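Reading through the structure tokens given below for one structure.
Excluded from the complex is one protein chain; the other protein chains are retained at their positions.
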Amino acid sequence: MLTFDSPVFAAYALAASAMVLLAVATAWITVIQMMRHKAGYRAPEDAKKTPLNPVPAEGQVGAFEPVERYRRIMANHLENIPFFLVVGLLFVLTGPGLVLAQWLFYGYAISRIFHFLAYATGQIHDIRATFWTIGSVIIVAMAVIVLMTALSSI
Amino acid sequence: MLTFDSPVFAAYALAASAMVLLAVATAWITVIQMMRHKAGYRAPEDAKKTPLNPVPAEGQVGAFEPVERYRRIMANHLENIPFFLVVGLLFVLTGPGLVLAQWLFYGYAISRIFHFLAYATGQIHDIRATFWTIGSVIIVAMAVIVLMTALSSI
Partner (left out) sequence: MLTFDSPVFAAYALAASAMVLLAVATAWITVIQMMRHKAGYRAPEDAKKTPLNPVPAEGQVGAFEPVERYRRIMANHLENIPFFLVVGLLFVLTGPGLVLAQWLFYGYAISRIFHFLAYATGQIHDIRATFWTIGSVIIVAMAVIVLMTALSSI
């Protein structure tokens, strides 16, 4: 079942790798924001003069909203994506129908990408919450199916 | 080995899906706490008047202990559960005995649920630390078995 010849697994692998790239992209944007603004660094040693930081800025270390925004996005990713990645794989092993699996995998990925865009552009909470809820419900649905399948196998 | 016909895998899938549901439930409780208390929101835009937030409260955005408690629980989950999920799957692939596997998988799940309950109800640190330690030792045990199996296969 865990082979790229299986359309269900291929759909999972597509959504999963896209989600990993989304999370890594968020980390890179955080880095870019820190470098652009010379602010939002976290460790005391980041205020030191170094080859990559020849002229340290006053207040370079500390909370800075354009960086904090991406840290909040990352925190939100971390509460979601790792669970999708694992429960999605276990869901593949329950042998779901292809159409259902595609709706859940692609629906999750799309909802997460829209959540990212809504958060990054500072949309109102209602919009962000809607996309978050879609993704969260999909994780719950897959987890419940895995749980029921496991219970009926024991 | 990764099939629900395998009792070891079914035990893993049961514990894993329960842990995903515990993490998602923690996120939902955080949301419910924010909505109930109209406090503890994080992003500046969450203070705006919107259809779901028609009368924004003073101080709606910012740290608020009844919400922060669930954020700390989530932070603790994130340092634990994703590692359990992956190392548990790899442990299944080492072909462990069923009784050992059940003790480790169910022991982890039960210790995590009790950790959650102890944290949510504000029990003293000693109790929380005890449940945390049980879960952490189980992860270490499984990781060491996977590591040894990998080393002896190379």
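Letters A and B mark the chains as written, and numbering starts fresh at 1 in each.
Basically, a residue touches a chain if its C-beta (ideal position, glycine included) is under 8 Å from a C-beta of that chain, and two chains touch if they have at least 3 such contacts.
Quantities reported herein were computed from a predicted structural model and do not represent experimental measurements.
Just to verify: which one of A:V86, A:L104 or A:V146 makes contact with the chain not shown?
Once the missing chain is taken into account, the touching residue is A:V86.
Sort through B:S6, B:T50 or B:S136 and give me the one touching the missing partner chain.
Residue touching the absent chain, from the options given: B:S136.
For the full complex, which residue in A:V20, A:A57 or A:V99 touches the chain that was left out?
Hidden-chain contact among the options goes to A:V20.
Contacts of chain B with the missing chain: which residues?
Where chain B meets the chain not shown: residues 1-2, 65, 69, 72, 78-80, 82-83, 86-87, 89-90, 93-94, 119, 122-126, 128-129, 136, 139-140, 143-144, 146-147, 149-151, 153-154.
If the hidden chain were put back, which residues of chain A would touch it?
With respect to the unshown chain, the touching residues of chain A are 2-5, 7, 9-11, 13-14, 16-18, 20-21, 23-24, 27-28, 31, 41-46, 48, 50-53, 74, 78, 81-82, 85-86, 89.
By our rule, only the chains that are shown with their structure count from here on.
How many angstrom lie between the CA centroids of chain A and chain B, rounded to a whole number?
Taking the mean C-alpha position of each chain, the two centres sit 17 Å apart.
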